[in-house]
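== chain A ==
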Amino acid sequence: MEVFYFALALFLLLNLIVGMWRVLRGPTAADRMLTAQLFGTTSVAVLLLLAQAMEQPALRDIALLFALLAAVTAVAFVRRAWPQAEREDGNR
Partner candidate 1 sequence: MTSPLLFALVGIGLFTLGLYAVIVHPHLLRKILAVNVMGSGVFLLLVALAKRSNSVDPVPHAMVITGIVVAISATALAVTLMLRVKDETGRAKLPETPPE
Partner candidate 2 sequence: MTLLPLIFDGVLGFTLLWLAWQLLGSLALFRAIVLFIAFGLLMALIWVRLDAPDVALAEAAIGAGLTGALLLAALARVEPPGDETANLHPEKDGQGDIVSVTEGGGLPFRRWLVALHLVLACGLGYAVLSLPSAAPGLSEAVANNLALSGVSNPVTAVLLNFRAYDTLLEMGVLLLALLAVWSLGRTPDAPAPAAGGVLALLARLLTPLLLLVAGYLLWVGGRAPGGAFQAGSLLGAAGVLLVLAGWRLGRRFAQLPLRITLVVGLALFMAVGLSVMLAGGRFLAYPPASAGGLILLIEAAATLSIGMILAALFLGSRPGSRGGQ
């Protein structure tokens, strides 16, 4: 069973690496941000699998933190990085 968990975690990690292509290519800033969001969810899944595989229930707390904070970065992006660009776009 432990091997299965690890294999699954590895599979998710590889998924994440493949998804990195979208961060590198874009094209828009929102696409990159979106991919970061997917990375967050994937990390939650990997952590839950590792919690089971390594028999460390404390790892679920880390997954809990990721789940709680998943939105903060994206909110910063929507509220700070994008509106700023938009406002000054209008001034030009």
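General observations
One rule holds for everything that comes next: a contact is a pair of C-beta atoms (placed from the backbone, for glycine too) under 8 Å apart; a residue touches a chain by one contact, two chains touch by 3 or more; residues count from 1.
The set was built so that all candidates are chains of the complex that A comes from, given by their letters.
On a predicted model such as this, the values are computed, not experimentally measured, just so you know.
For chain A in this complex, the touching partner among the options 1 or 2 is candidate 2.
In the complex of the two chains, the chain A residues touching candidate 2 come out as 3, 6-7, 9-10, 13-14, 16-17, 20, 23-29, 32-33, 35-36, 39-40, 43, 46-47, 50, 54, 56, 58-59, 61-62, 64-66, 68-73, 75-89, 92.
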